[in-house]
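Here you go, one structure.
Missing here is one protein chain; the remaining ones are kept as they sit in the complex.
Now for subunit A:
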Amino acid sequence: MLEQKVILITGANRGIGLTIAQVCTRLGAIVLLAGRNDAQLEIIAEQLGENAIPMAYDIADEEQVKAAFGHIKQHIGRLDGLVNNAGAMQSAPVGMTRIADLRAQLDVNTVATFQHAQLATRLMAKQQSGAIVNLCSIIGEQGSAGQAAYATSKAAVSGMTKAMAKEFAPLGVRINGVAPGFIDTDMTADFTAGQREEILANIGLGRMGNTQDVADLVSFLLSDHASYITGQIIGVDGGMRL
């Protein structure tokens, strides 16, 4: 389904990003694994095989991102897919949210996503093809008490996705968003049993999501099977209500 497509995945060293990388390689893609931990990425690349290439850089550092795309352009020469997966979540009531913490989440979740899409579309414009999948969130779509900063950063990603989809459709580049609900990852590991029970009561399908649920949708959106889908924010939330 993704044979020989070159796909850059941010935050590929764990959680949803790692599963996306595993699914994409299984489907025949050449995956570029972006993350900060060089040693960890090397190990993952080795596990995934010869079609996985580690790229260690800080996705929130403007110059490092430019250098990473320069490297892709020079050494690979094309980019068929980008998954803006890396994210940061800090939960706190509005009154207890430092502006520095809001900015930190905006830098990782929103600004880095924008810059990656900006540079990816430059490569894809030349090819007149490509697919970008942005990881949005049910929290950005519906809002969640105690998570206003995170919701702000993710709602911005949804708006960005829709705007960029319109701008790049004439160039044959598709841009979609995936909005996970409660997915069992490191990011949600510190939820208490009580919090988990409360959340489960609001999930129609009666279970927490797993990384495979998200990766299956992301890989579909990257593939040519989704060639008529752009500008959509698709929930992977088991019918969750917040």
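Keep in mind that, in the parts below, a residue touches a chain if its C-beta (ideal position, glycine included) is under 8 Å from a C-beta of that chain, and two chains touch if they have at least 3 such contacts; residues count from 1.
Operating definition for what follows: contacts and distances are computed from a predicted model.
J.: Which of the following is the UniProt-recorded protein name of the chain this complex doesn't show: "ABC transporter ATP-binding protein", "Acyl carrier protein", "Protocatechuate 3,4-dioxygenase subunit alpha" or "NADH-quinone oxidoreductase subunit H"?
T.: "Acyl carrier protein"
J.: Taking the full complex into account, find the residue in A:18, A:59, A:123 or A:136 that is in contact with the omitted chain.
T.: Within the whole complex, the residue contacting the unshown chain is A:123.
J.: State which residues belonging to subunit A touch the missing partner chain.
T.: Counting over the whole complex, subunit A touches the hidden chain at residues 66, 69-70, 73, 118, 121-123, 125-126, 128, 167, 170-171.
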